[in-house]
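Here the structure comes first, spelled out in structure tokens, and everything after it is commentary.
A protein chain is absent from this complex, but the other protein chains hold their places.
And then subunit A:
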Amino acid sequence: MSIAPEAMTPLREKVLRRIRSRPTLRGAAILLGILVALALLAPVIAPQNPHDLASLSVMDNRLPPGATAMNGMTYWLGTDAQGRDMLSAIFYGLRTSLMVGLSATLGALVIGVAAGLMAAQFGGAIDAAIMRVVDFMLGFPSILVALVLLASIGRGVDKVILAIVMVQWAQYARLMRASALVERRKEYIEAAVNFGLPTRHIMLAHLLPNAIGSVLVVASISIAGAITLEATLSFLGVGVPVTQPSLGLLIANGFEFLLSGEYWIAVFPGIALVLLIMSLNLVGDRLRRSLNVRS
């Protein structure tokens, strides 16, 4: 059973109407759109490829915003210690941060939803076992678990994603289980069971689409959390590798120059990160309120 597009229209209209009627929310949605566009288009619009060492000129290192390069190009946001254009580095950094945040949230969502659905459907020992693991995972601060995990497997984009998935799946499992348990008590599921439909079919075709809504809304807010966690891990030096810097790593690289007054190397990537997190939070939170989901 799939949901017909017409069935979605009132909800979609409701959300869109809310977005149009709230200036802060509209601003946040537009900002988020711009940031995502910058990330997607980074290779096309960035003045320089910050990963291509040949295009960098060490002579241009640590120039203030607005300075002119040896080749006549203007560094609008200044350069870092390697003579890299900060504006280009930020575009590419946004790309890495968003990519890691989205993949990690998606991965955690898939694992969490599967675990929660199984716990709700099968109950008994399977439920108890899954929920014990969930309680166990949620008992520790995510930053510490991710930090120690990365300390033992090393840094890398794929490894950061894995670490964030490991610390975030449990919350989705708990939500999905609660939501699926409520759904399971409804008559249509009882009817499906009495028709003798196979368990697999009931789980995937009936329980999953009807119970997943609130989990998806919470996941939309958690993207900001995943991006924050990635930035923090990269800032601490256990996150993404230096060859593919995210916003967090750019900030870390600029930190040592902050004290000597070369603020732009750390501050501009920081502003980009803050705008990204705030716009994601605002849009996600209003989405949650419009759809009336408790987190």
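By our rule, a contact is a pair of C-beta atoms (placed from the backbone, for glycine too) under 8 Å apart; a residue touches a chain by one contact, two chains touch by 3 or more; residues count from 1.
Definition applied: contacts and distances are computed from a predicted model.
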item	value
Choices "Metallophosphoesterase", "4-vinyl reductase 4VR domain-containing protein", "Predicted membrane protein" or "ABC transporter permease" - which one is the UniProt name of the chain not shown	"ABC transporter permease"
Residue, one of A:Gly33, A:Pro64, A:Pro141 or A:Pro198, that touches the chain absent here	A:Pro141
Touch criterion as defined above, residue of A:Pro64, A:Gly123 or A:Gly237 at the omitted chain	A:Gly237
Positions on subunit A where the hidden chain makes contact	136, 139-141, 143-144, 147-148, 151-153, 224, 228, 231-232, 235-238, 248, 251, 255, 258-259, 261, 263, 266-267, 270, 273-274, 277-278, 281
